[in-house]
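Take a look at the structure below.
All protein chains of the complex are present and in place, except for one that has been dropped.
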Amino acid sequence: MPNSGFEVLLSVNNLRRLAVGLGGTLEIALISVAIGLALGIFYGLLLTSKNRLVYGLCRLYLEAFRIVPVLVWLFLFFFGSAIVLGVNVEGFFVSVAVFSLWGCAEMGDLVRGTVTAIPLHQWQSAEALGLDKWQVLRFVIIPQALRKITPPAVNLVTRMVKTTPLVVFVGVTEVLRVGKQIIEFNMMKNPLASFWIYGFIFMVYFLICWPVSRFSKKLEERWAF
Amino acid sequence: MGLLKGKVILEIAGLKKCHGSKVILDGLDLEVTRGEAVVVIGPSGCGKTTLLKCINGLESHQAGKILIDGREAGSPGFGWHEARQKIGMVFQSYDLFPHMTVMENILLGPVRVQKRGREEAAAEALALLERVGLADRKDDFPRQLSGGQKQRVAIVRALSMKPELMLFDEVTASLDPEMVREVLDVMLQLARAGMTMLIVTHEMEFARVASDRVVFMDGGMIAEEGKAGDFFREPKTERARRFLKTFYFRAD
Partner (left out) sequence: MRGLTERLYKAGILLQLLAFVLGLAFTQAAFAAEPGSLAAIKAAGKIRIAVFADKPPFGYLDESGKNVGFDLVIARRVVKDLFGREDAVEWVLLEPANRVEYLEANKVDIVFANFTVTKARAEKVDFALPYMKVALGVVSPDRNVIRDIKDLRGKKLIVIKGTTAETYFAEKHPEVELLKFDEISEAFQALTDGRGAGLSNDNTFLFAWANTNKGYTVGVPSLGSLDTIAPAVRKGNKELLAWLNGEIRNLGKEKFIHKAYAEALAPYYGNSVDPEDLVIEGGEFR
């Protein structure tokens, strides 16, 4: 296929570089998802607090990550740490920190919404059985919340995976950047390279995100009540 | 079973409960003796449900005392956690835990709160389910049950804690008419077996048949009480007469 552009995908070197880039992206995504979701559960419970100070501080954190784009947070952490504190933090750690904090904020709000959506009489009937507050949470509220929260949480995970390419702006080598490097290298002699490279990356992201959302669908069906 | 026969299991003295400036319970006194089935009736908003929720501490009260077996519930030596294990409660809304099977619903309290062995508790739960005719549904989820079946399971769930007192809060009010009977039958059976019960209901016929005593509440206080037969035949107060009249008028 002369000049169809497909040959960019036949180069072992190109594929290897794309794989390395993908590895970098996924590493950040997976670590951040794990940290963000775990912390988000506790943060979400804090958000249901009736203490005004606790709630206020938690709310402030959530809104900060809602209002300010992730890209700006990346820049703030990456350059801010260097300019203000004089510490040079690597792009990788900046990315993990920002994506974890973002994931935690969004997850917390999902947890809060789910917990408060569980009817009051679920609390009351559990308490009437003599369960203490922690037992009510552990056996009644959290299991129900977990089932309700799975679909939006999976949505959040795929959103995080799809947003991680932003880490390129703090110097992390990630798959879209590698793709662009290959495209630009081939631009003059192979203008269609972009079609194949982006097509390939699209497929890869699809193959990552699709099973995840299938999995959540399956859980939803099994947990339906 | 006479009015004052047996040991007093629940004693409420001067119970007062306010929501802001609104008085819900206004210095209410009530005694229930072991083995007694007491029906509480009264116009809506008179504080019946609040009374039940105060008894097991789901709602706090501002003044007065609630004594269970002579000990004040919610006091340092006898917290709500302990008190609730002696009191079973069934609510108007279907309050089964939707993510658990019937059996898991029933076992949660005995196993997690009372730390009883799962096998022994399960055997007992099965026997209780048998009594309400639902043994074959033990592995179903609440969504697979009808409203009446759910309420029967809820009663079993409360009984599985071996309570000394059962509270029923309009448990048939949300049910379709054809399912009311099956739930009332279970309650009648319980009453005849000597369970101490405090029942808030609008089922007058049931009150007449099943209860030892009727308490008529109005304005956050007990306006009148007496044996079921006497009360329904010849209410002493004008307020009770009026209440019963509107009720029967509606029923005609």
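Letters A and B mark the chains as written, and numbering starts fresh at 1 in each.
The definition used in the following text is that contacts are C-beta pairs under 8 Å (C-beta built on N, C-alpha and C of every residue); 3 or more make two chains touch, one makes a residue touch a chain.
Keep in mind it's a predicted model, so treat the numbers as computed, not measured.
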Which displayed chains the hidden chain touches across the whole complex: A
Listed residues A:T25, A:S100 or A:S194, member touching the removed chain: A:S194
Given A:L76, A:I118 or A:L219, the one touching the chain that is not displayed: A:L76
Interface residues of chain A (partner: the chain not displayed): 11, 13-14, 17, 72, 75-76, 78-80, 82-84, 86, 88, 168-169, 171, 173, 177, 180-185, 187-189, 191, 194
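The criterion applied here is as follows: only the chains that are shown with their structure count from here on.
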For chain A paired with chain B, centre-to-centre distance based on mean C-alpha positions, whole Å: 48
In the complex, chain A residues that touch chain B: 119, 121-122, 124-132, 135, 139-140, 143-144, 147, 223-225
Residues on chain B engaged by chain A in the complex (per definition of touch): 53, 56, 58, 81, 84-85, 87-89, 91, 93, 95-99, 108-109, 112-114, 141-143, 154, 157-158, 161
